[in-house]
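A single protein chain has been omitted; all remaining protein chains appear in their positions.
By written order: A, B and C. Residues from 1 in each chain.
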Amino acid sequence: MNRRYHLAVWIVIASEALLFAGLFALYWSYRGEYPAAFSSGVALDIHWIGGLNTFILLTSSFTIAWSIHMMRTLRPRAALWSLAATVVLGLAFLALKLFEWSIHIHDGIVPGIHYYSGPAAGRGISLFFTLYYMMTGLHALHVVAGLSLVVWVLVRVRRGTIFPERYVALELVALYWHFVDVVWVFLWPMFYLMR
Amino acid sequence: MPASFWSEPRGLRSWLLTHDHKRIGVMYLFTVLFFLLLGGMFALVLRLSLVTPENALVSAHTYDKLFTQHGIVMVWLFMIPSIPSAFGNILLPLMIGARDVAFPRLNLASYYIFLVGGIVVCVALIAGGVDTGWTFYTPYSTSSAAATNWAVIGVFITGISSILTGLNFIATVHTMRLKGMRWRDMPLFVWNLYSTSIILVLATPVLGLVLLLVGADHIWALGIFEPAAGGDPVLFQHLFWFYSHPAVYIMILPAMGVVAEVVSTFSHRRPAWYGAIVLASLGIALVGFLTWGHHMFVAGMSTFDSGVFGALSMLVAIFSAIKVFAWVSTMYGGSITLATPLLYVFTFIFLFVFGGMSGVAVATTSLDVHWHDTYFVVAHFHFIMVGGTMTGFLAALHYWFPKLSGRMYSETWAKLACAAVSIGFILTFTPQFLLGNAGMPRRYATYPAQYQWLHVLSTSGACLLALGMFTVAAYLLYAIVRGPHVDNPWRSASFEWRSASPPPSENFVDVPVLKDAYDYEDVP
Amino acid sequence: MTARSLVFTYILLVVLAAASWLLADVGGGTALALLIAALKTLAIALVFMELWIGHASDRVIAVVALFFVVLLCAGALADVVTR
Partner (left out) sequence: MNELLRRALMLPPQASTFARGIDTLHYIVIGAAMVVCFIVFVLLLYFAIRFREGQPRPKRGIPHSVEIGLAGFTLTVFIVWWVVGFAQYRDMREPPADAMRVYTVAKQWMWAFVYPNGAAAEDDLRVPVGQPVELVMTSRDVIHSFYVPAFRVKQDVVPGRTTNVWFTANQPGRFEILCAEYCGAGHSRMRGAVIAMPPGEYAAWLAGHRATDLASTGEKLAAEQGCFRCHTVDGTPHLGPSWRGLYGSTIPLEGGGSVVADDAYLTESMMNPPAKLHRGYPPLMPTYLGRLSGPEAAAIVEYIRSLRGGP
């Protein structure tokens, strides 16, 4: 009976992946057209926030996978705690992301090619940052969506409607959360590492 | 005999909040028919305005809005949802012996999302109209002052609806087949819907993204395709056509499914090369994603890419050719009854073959340089869309009309209408091939005077086509009220004909027993 | 999946992330960073998303989706590079 739900979530993941594919294609094409501008753009990004956020999301992926393992080994309380950890980590990611954006906006780096007045000059730099805001913004939206699903599952675990005999909802939300993490796994090198 | 799904839970509320896939399919059918009427009206005014070279009927700006809105309404509000969402919803569960689709509530949600999307597009038509062409090419679409935002949001919403429909169908086919029904026992219509759903799910998100980028550019001037800071409009075309070429296969694959069923039923013979048709359907779905570049041979794309996309486009054409050979071979050695659905299928095959070959002609790189964006291309895709999907839709409408209403339409009127539609179509679009050869570009409000006689011919054909369509509507409505009662007029062996016509809301009264969908010997 | 495999995968992911970061500082190329990202994706998909022990159709969906993402990027990039 659960087979259709797993299939449905995998199909949602596939279509969300294609949604990001459009932006990835734009990023790589513009990087092909303006390699220098994109390198100087990456150099301008705040690297410690990027690195820390990667660590946070990887850990949150682990904690939600761990909560499923706990549920399967009949320890719903431990599952609850690791779900709580996932939520905290997710919120930390969002906080760091907003903090990073505020720094950028303070430096004059804003989305939209006509408003760009940041340090680096030349063709393509404002494209890099417009893409940066669009891709990290869309990803942040997906983090918020994933996080609200995790909170919803956490509440149902606490209320006991999700218990070791029936926890398909937890598995589905975990799948979606892992997908959101995988998108960040690709975003991180593109915006923070590829100088 | 249990009451049919039409009357069983009575009351408007039971219809508006139904979970029954058949009722949702019927609601889709009527919504889609309304949009067909709307799009058709735009087309008729377009054709009438083109009768005079200096276009006395409408101003150039109004003409631009007309062909844009004709494109948007017909592509997203009729062609894409017509066979999958309307007939697919009604028949898919019946054909695989299932009680309902995998996610009934999601199915209802997808109908209402489609309805909202359609309404928002209509708001765009009223709030100043859209004049960017259904392709929304930047930088014109991001700089045009018309109500592009409304149309973009409306189409985005219908996109969400088609993703949900695709998801529902894939889940249904994977998990809800009757016990013992293997993949190779499924009817070909289900296989074609399954391939269409793969494209619906994978291609529509990219359209959603591109439309959001155009909308965002209007509201916040993001300028991601803006040449001012190095943006590249050709990249918009890459993303748009990555969706829009598979979208044309979303339109044709379900019609191919209908043709496969109709040919098999009216030849009373198992479909020839069943495996080849299934592989061709999946092939079209997957290889269809590789060929989008043939829309951009003269758009400023590199020669290398033009070569690669040209070759891949030839590959995808071969799958359609295999299907045509398979249909024709199905008729060899059958016992054929010439009913209207089969006549529509003849029209389909004739127009689809010529439309498809003209498509291969335009995919041949050097020929496309002369023909791109001319009336040759307009004629090509109308041969496939109207000649293909529309005749497929009409064949489906006639073939499953007894199943849905339990009544029979009058064959003589139907054959007359079929003749009118076919001749009207050929009269409308063959002159446009010649116009394209002569070099008349598409989307032209005024044209050099020497082409006038071709346009007059084309407009007269359009009127005949419209007349044919209204005749179809007339005698079908008449048949609903006064048609004689029938149960399985075509003596089809397919699963959906095993239950009563019209079927009860739980589809099969007794647990359905697995039978071969194409075994015509043991039909009652 | 067993507890041990979950923990081991998590450590592997962190190590790969750290390696990617250090290599970038040293001036590692684009391809290397993408390769490491692909490895991390593989680890997450196979272990955390249980593709390894899941149904074959889930694996097919994942592979087809990934193929089309790469296809779109490659098509657009190839055009820009060879223009």
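Following the convention adopted for this analysis, contacts are C-beta pairs under 8 Å (C-beta built on N, C-alpha and C of every residue); 3 or more make two chains touch, one makes a residue touch a chain.
Keep in mind that what you see is a predicted model, and the values were worked out from it rather than measured.
Although it is left out of the displayed model, the omitted chain contacts the following shown chains in the full complex: A, B. Only one residue from B:S267, B:S281 or B:S405 touches the chain missing from this view: B:S267.
For the chain missing from the display, the contacting residue among B:A311, B:M408 or B:L514 is B:A311, taking the whole complex into account. Here the missing chain is touched by one residue of B:T365, B:S410 or B:Q452, and it is B:T365.
Within the complete assembly, B:R443 is the residue of B:R99, B:R443 or B:K515 that touches the hidden chain. Touch with the hidden chain on the side of chain A covers residues 113-114, 116, 121-123, 126.
Panel shows chain B; residues 59-61, 64, 131, 133, 137, 139-140, 143-144, 227-234, 267-269, 272-273, 276, 297-300, 303, 306-307, 310-311, 314-315, 317-318, 321-322, 324-326, 328-338, 342, 346, 349-350, 353-354, 357-358, 360-361, 363-367, 369-370, 372-374, 434-435, 437-448 of it touch the chain omitted from the view.
Methods note: only the chains that are shown with their structure count from here on.
Chain-to-chain contact here is organised exhaustively, every possible pair of chains being in touch.
The geometric centre of chain A is 36 Å away from that of chain B, both derived from CA atoms. Distance from the chain A centre to the chain C centre is 14 Å, each centre being the mean of its Cα atoms.
Within chain C, the positions touching two or more other chains are listed as 57, 64-65, 68, 72, 75-76, 79-81. Within chain B, residues 174, 202, 206, 232, 235, 238-239, 242 each touch two or more of the remaining chains.
Taken together, the chain A residues at the contact with chain B in this complex read 3-4, 7-8, 11-12, 14-16, 18-19, 21-23, 25-26, 29-30, 33-34, 37, 111-114, 116, 123-124, 126-127, 130-131, 134. Against chain A, in their complex, chain B makes its touches with residues 102-103, 163, 166-167, 170-171, 174-176, 201-206, 208-210, 220-224, 226, 228-232, 235, 238-239, 242.
Taken in their complex, chain C has these residues touching chain A: 1-3, 6-7, 9-10, 13-14, 17, 20-21, 24, 27-28, 30, 33-34, 36-37, 40-41, 44-45, 47-49, 54-55, 57-58, 61-62, 64-66, 68-69, 72-73, 75-77, 79-81.
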